[in-house]
Structures are given as C-alpha cells and as structure tokens.
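Removed from the display is one protein chain of the complex; every other protein chain stays in position.
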Amino acid sequence: MLDFFNSNETIHFIITVGSMLLFTIGLYGIFTQKNLVKVLISFDIMESALFLFFIGLHYNFGLVAPIVDGSDKTFTNMVDPVPQAMILTTIVIGLAVLALGLSFGIEYFRLTGINDISKMNELRD
Amino acid sequence: MNLKKEFRLKHIVLSLLSSALMLSILGLLSHVKTNLHKTVGDIVLSLNMQTATANAVTSVVTFFRGIDTVGEVTVLFLATTGIALMLSSTQRTYKKVVHQESFILDIGSKMLLNVIVLFGVYVIVHGHLSPGGGFQGGVVIATAFLLLFLANPNMKLKHSILTLGESLSGAAYVLIAIISLFKINILLGNFLPHPVSQIGELVSGGIIPIIYIIVGIKVGSEMSVIVEYFVKEDYLKEVPHA
Partner (left out) sequence: MSLGYYFLLPVIFSFLTPYFRKLGTSALRGSSVFLTFILFVQTLEYTGVSLPQISQFSVAPPIGIAFVLDNFSLLFLLIFTFSGFMVSLYMLWYFKANDNTNETRFYVFFNMLLAGSIGMILSCDIFNVYIFFEITGISSYALAAYNKDKLGLEAGIKYLIIGSIASIFIVFAIMLIYLQIGTVNIGLIAQRYSEIDPKIAVLIALMLFIGFGTKAELFPMNFWAPDIYQGSSSHVNGLFSAIVAKSYLFVFFHLFYLFGLNTKYTLLIMSLGAITFLVSEFTALNQKDIKRLFAYSTLGQLGILFMALASNSSDTISGALFHLASHSISKLLIFLVLGILISKFKSTKITIVGDFKSLFLSIVLIIGFLSILGIPPFSGFIGKILILKGFALSHNYIAIAFILLVSIVEAVYFFRLIALMLDKKRTKTSVPVGFVNYIVLSVLAILIVLFGVYPSLLTHYTDLATNALLQPHSYLQFALGVGL
C-alpha cells in the first residue's frame, strides 16, 4: 500500500501543493504585513516556495545526486544538474536583495523612526 | 472593537483572494509535464565527463553557465557596496561595549574560528569533487566571523584586507575569462589541461576548481563584511533624528 507514496506522480503532487501553499503564505504576507522586515521575510518565503517547487519537480525516483564517486565513473541515472545550478544562483541573488533591503530599512528607521511601509508616504502628488 | 473588526475583515478578504489566485495557478500547474526527456541538463550530463569534474552541478555553475556566476558574484558585490553605502559613514561611532571577559568564551571562540575556517576552506577546495563549493564555503567562513562578533562585540575586521580580497578575486575571475579568450579564443573556456583520467582527484577539472576558489574568497570576504555591518548596528552610539 505504501508503494503509492513511492510513485513520481504522488511526490510531484505533494511538492506542487505544498510549495504553492507556501507561496500563498508569502503572498498573503506581502498583502497584509505593514512591517518592512516582515514584508521582506514574505518575499523570502515566496522565493523558497519556488525553489522547492523547481527542485522537487526535477526529482524522480531512482535518480541520485549528479556527483560521481570513486567506483562508478559514468554520469547516468542522475538528476538534472542545471536546475540546481540555477537555484543556487537565485538563492544568492535573493540573499543579496534581502540584505540590501534590510540595510535600506535600517537607515530609514534611523532617520525617521518608521518601519511601517504604509506610513512611508512622503512621496506623493 | 471597530478597529479589530476591520482588521479581521481585511485579512479574511485578502487571504481568500490569495488562496483563490493560488488555486487557479495550482489548477494550471496540474498540466505541467514532469517527466521531461532530453533537457539541457541531460546533454550537460552526457558532456560532463569531458570537463573532468566529478560534481556536475559545479561544472554547470562555473563552466557551462559560467557567465551567470560572474553576474551572481557581481550582484553580491553590488549588494555589499549598497550595504556599505547605507550602514557606514564617518559620522557613525560605535560605543565600546562593556562585556565580561570570559576566559572560556575567549579561547573557545578563537579555537572554533580555526576549525570553522578550515572547514570552509575544505568545502571550497573540494567544490568540484563533493557537494559544496565557493558560495557554500564562503558563507561557512563568514559564520566564523559572526561567532567572533558574538563573543567579542568590540572586535573589528580589517577592511583594507577584505576590500583587497573582494576586489582582486573579482578582477581575477574576469581576467581568467579574458586570458581564456586569448588562449583558446573562447571567453571563460577551460584553457588549462584537464585529462579525463584525473576525474575525482583534487587536481582535476582545469580552471573549474580555480574559479571556485576565487568565488570562495570573494563570497567569504563579502559575507564577512555584510555580517560585520549588521552586527555593528546594535552598538551605535547615538541615533540621530533628522
């Protein structure tokens, strides 16, 4: 009976639903949260959801990590390395943007004492 | 009371909206094909033996999609510069934190520093053989400095050395790309000898481990700078209001 969980369809279904749930949580956070730090965290949650989705859907049962060890020197039966490399790149970019956003927030808070994005409304018509 | 009601209503509406949006995307995603054959990744796997790199992800990051990594390193550099622009200024003075000199904390953190840095260097140097590499190892090294800051808030990093590290390693990366253009007429090509028989050894893969070491130096120094700026924010002397 538990073989049901060992099929690609099941695991892909679970990953899709789970990551989209996480994506929704992030989206909800962006809509509702006022605190800049929480908004940035929501972005991070959304990004993580995408990473899970992408990496998860590229995993099939029976495949191993794309690294050869001493004994078997052929690159067969391995998961696709390109999505992993792309996600590695995207993680670093996400981290860079998050850190930059936090530094903007710190400096703005030092100047004005505001960390609520709905109160950042000096710029208007 | 009134405020609470409004708050609740808005949240319910927004959560319903985002759920509806996601459900529709989820419905569309049920059409996604998941068992692709003949992706770029499969071609890369079949070609990967030629690069003599045991870790295929490393060869994709540093070789097949090498220019992505130059861009990625640049993004990190830009973010560091932006953070330095925001959080460092001549008017900022940090207060000396009175912390109890604890012998065990002092010695323990310094001992751990060596171990963590050694581990980071191991992860960087073995990037082409095992999981890990320049980015991961660089972040490991930055955590060693984070430990030092937590143990001793008055510590300072030598910025001139870190700037040297990040500038020169970045420039070296680009120079490797340009040297390759002159040697084999391809930007960022693998111009060093990389015989396939060496696969799995420490010295293998031509320029790939060299690039990952350069990336490791760059990421390590940049992440350390970022960590320092954010940790030091706690110890600002005065918070001037404009």
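For the reader, a short list of remarks on this structure follows.
The first chain written gets the first letter, and so on, giving A and B; residue counts start at 1 in each chain.
Just so it is clear, a residue touches a chain if its C-beta (ideal position, glycine included) is under 8 Å from a C-beta of that chain, and two chains touch if they have at least 3 such contacts.
Since this is a predicted model, take the numbers as computed values, not measurements.
Listed residues B:41, B:200 or B:216: the one in touch with the omitted chain is B:41.
When the omitted chain is restored, the residue from B:49, B:147, B:174 or B:210 that touches it is B:174.
Screening A:28, A:53 or A:75 against the full complex identifies A:53 as the residue touching the chain left out. Of the listed residues B:12, B:25 or B:196, the one in contact with the hidden chain in the full complex is B:25. As for the chain not pictured, it touches chain B at residues 25, 28-29, 31-34, 36, 38-44, 47, 63-68, 70-72, 74-75, 77-79, 81-82, 84-86, 89-90, 163, 166-167, 170-171, 174-175, 177-178, 181, 186-190, 242. The chain not displayed touches chain A at residues 30, 36, 39, 43, 46-47, 50, 53-54, 57-58, 82-83, 86, 89-90, 93, 96-97, 100-101, 104-105, 107-108, 111-112, 117, 120, 122-125.
Here is the rule we use: only the chains that are shown with their structure count from here on.
Look at where the CA atoms of chain A average out and do the same for chain B: the two points lie 15 Å apart.
By the touch criterion stated above, chain B contacts chain A in their complex at residues 10-11, 14-15, 17-19, 21-22, 25-26, 29-30, 32, 34-35, 39-42, 44-46, 48-49, 54-57, 59-61, 64-65, 68-69, 72, 75-76, 78-79, 82-83, 86-87, 129-131, 135, 199-200, 226, 229-230, 233, 236, 239-242.
The touching residues of chain A, when paired with chain B in their complex, are 8-9, 12, 16-17, 20-21, 23-24, 27-28, 31-32, 57-58, 60, 65-70, 73-76, 78, 80-86, 88-89, 92-93, 95-97, 99-100, 102-104, 106-107, 110-113.
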